[in-house]
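Left out: one protein chain. Kept in place: all the others.
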Amino acid sequence: MLIELTDVRKAFNQGKPNEFWAIQGITTQFEVNRISCLKGASGSGKTTLMSMIGCLSRPTSGRIRLQDRTISSLPERFLTQVRRHTFGFIFQRFNLIPGLSVVENIMLPAYPLGLKASSLRNRADRLLEQFLLADKSDNPVEWLSGGEAQRVAICRALINDPQILIADEPTANLDSRLSREFMALLDELSKSGKTVLISSHDPVVFDSPVVDRVVELEDGVMVAGET
Amino acid sequence: MITILRKQRYFIDYTLGTMMRHKGKSLGLLSVYTMIIFMLASVMLFSHAMRSEAVALLADSPEIIVQRIQAGRSVMVPAEYLQRIGKLRGVTEKRGRLWGYYYDPAVKANYTVMVSEQDNLSINDIVIGAGIARTRGLSVGDYLTLRSHEGKAFSFRVVRLLESESELISSDLLLISSVGYRRLFGIDESYYTDLVLSVRNPREIQKIAEKLTRLLPDSRPILRAEILRTYESLFSWRQGVMLILLLGSVLAFVIFAWDKASGLSAEERKEIGILKAVGWETGEVMRMKFWEGVIISLMAFLIGYLAAYLHVFYTSAGLFEPVLKGWSVLYPSFQLTPSVDGLQLATLFFFTVLPYTLATIVPVWRASITDPDLVMR
Partner (left out) sequence: MKRSNTFFVCLLVLLTGFIASLVDVAIENGQVLPQAAESAELVSRLGLTDLALFTEARYTRHPSQADIHSAFQDHPVALEHFPTGSLLQPSNGSLP
């Protein structure tokens, strides 16, 4: 057991007339070295759940444990620390920073660590090599194709060598061939020891043979996928 | 320690990268900012240098000048006033000065006509300042014709030019013999323009001035201290046109900079979200933005100051010439001795670099304390 959720709830605009409970009591676990998928229509609460697991936000009530640490009650400063070292994020729209080159985008999460420039650059180059982007390293990110941008996003997620990768609708901007390639990359990463958490409503993802477990969400509650 | 420095270097790298994304906008901002600092620094350097130059030059000006006021206007002083003053304790020398103005319609310029005894000029000789020589195209041996008070034309021969190094005080001077002066303006032997008293001990000046007003009730003594004070307050910050022009441009810039620095675009907001999502702390995002503010304002400050320095001291403040010239025809060409007031420089620094940097940080702080899951939505 790696990630444990206990009766997690999340409300937006709490106490106002437009109060809205995005997550209404979820209790589950995600295991190490697996690829788990959160499935559900948009608005089902999967992104909200992912952002809470990834320490981007805190649950309104309930508890999230990471290994033997309760992260749901940590103050923001520590959340950032946990996020920086434990999680790598791949976003739906890739969220690369325009104006910077490919390699700079990849090194971005490591900037606050103040590593030696040469060792950081080496690490980035190795990732670029691994994801077949070596020849693009100094190109601005605006020049990349969708598939390349996705691979850059993966590289960026991996630069701090996190244990857990969180991918939010990663295939939404890819065609089905690129989506399948992406799943293959995730499989490789999982085999190399990473834990992967994906949210998606794309059949290419949740029907993929590489996904070990699918959790289905609907209106903020789990409807299928109990272990 | 090294880690911290390296971190700052990464932040600088990053912020330069994002600034280069809108190259035109960033460079435009930098150049407008530089221009403002250039203007402010030029005014500052020029007025400071001019003040110290004036005070240094006029350090030897007469201790006391006595004017005569009649019916509320200053008029010629009768020569017998010199006798009426008599022997005053502390006064080492007293003499009458003869000077006035001559308007030359040929070039529409005002000359300051002054009698010089030491030059031993004959009645037809004059010595002219470099400004007059330049304006009228005169050199030694040439003749300058002036119209006397009776309308008769007098031709004077230029026997010497005043050194052009002293132009700041002598540019428009026309030195003439006292006979020539009296003939030209129709002033008889019994009058002077004003009286000059030399006093050895500066502490006695005030006392002597009081005695003078008692002896000569219709006189008005002007002390050297007042002359120097006039020039110490030359171009003080409160003054006229410059202030209004600068204030206008500074305000315009403040509005512009505030808008640019404080109004976070959706793009920047998203960028901050991404940075926070990939693991930057709020403080780190702010430090990165802090560097953006520092880079722009520090560069603008240094470039603006250096340009102003060159402008004021190596091109004789050429841009200010039209303002200083006003409607006058004669304008001295001069080279100011470089001088910089540290306090003024520091003030300029704090009033330009700090506010801009703050204006960049504050809104980022507001944006970056929001939840980082913004980017996921």
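Residue numbering begins at 1 within each chain, and the chains themselves are lettered A and B in the order written.
The rule is simple: contacts are C-beta pairs under 8 Å (C-beta built on N, C-alpha and C of every residue); 3 or more make two chains touch, one makes a residue touch a chain.
All of these numbers come straight from a predicted model, not from anything done at the bench.
> Please provide the labels of all shown chains that the missing chain touches.
B
> Considering the complete complex, identify which of B:L88, B:L138, B:L302 or B:L319 is in touch with the unshown chain.
Checking the options B:L88, B:L138, B:L302 or B:L319, the one contacting the hidden chain is B:L302.
> Out of B:D172, B:E271 or B:E284, which is the one that touches the chain we can't see?
That would be B:D172, which touches the missing chain.
> Which candidate, B:I69, B:V140, B:A252 or B:A346, sits in contact with the chain we can't see?
In the full complex, the listed residue that touches the missing chain is B:I69.
> Determine which one of B:S31, B:S61, B:S249 or B:Q344 touches the chain that has been left out.
Only one of B:S31, B:S61, B:S249 or B:Q344 touches the chain omitted from view, namely B:S61.
> Since one chain has been left out of the picture, which residues of chain B touch it in the full complex?
Listed in rising order, the touching residues are 9, 12-13, 16-17, 20, 50, 54, 56-62, 65, 67, 69, 72-74, 97, 101, 109-110, 112, 114, 116, 118, 129, 131, 162-163, 165-173, 175, 194, 196, 220, 222, 226-227, 229-231, 233-236, 238-242, 295, 298-299, 302-303, 305-306, 309, 313, 323-332, 337-340.
Everything below uses one rule, namely that only the chains that are shown with their structure count from here on.
> Quick check on the complex: what are the chain B residues that touch chain A?
Its residues touching chain A are 2-7, 9-11, 13-14, 17-18, 20-21, 270-271, 274-282, 284, 371-373, 375-377.
> Write out the stretch or stretches of chain A touching chain B in their complex.
Answer in residue numbers: 47-48, 50-51, 56-57, 76-77, 80, 83-85, 87, 89, 91-92, 95, 97-100, 104, 108-109, 111-117, 156, 160, 168.
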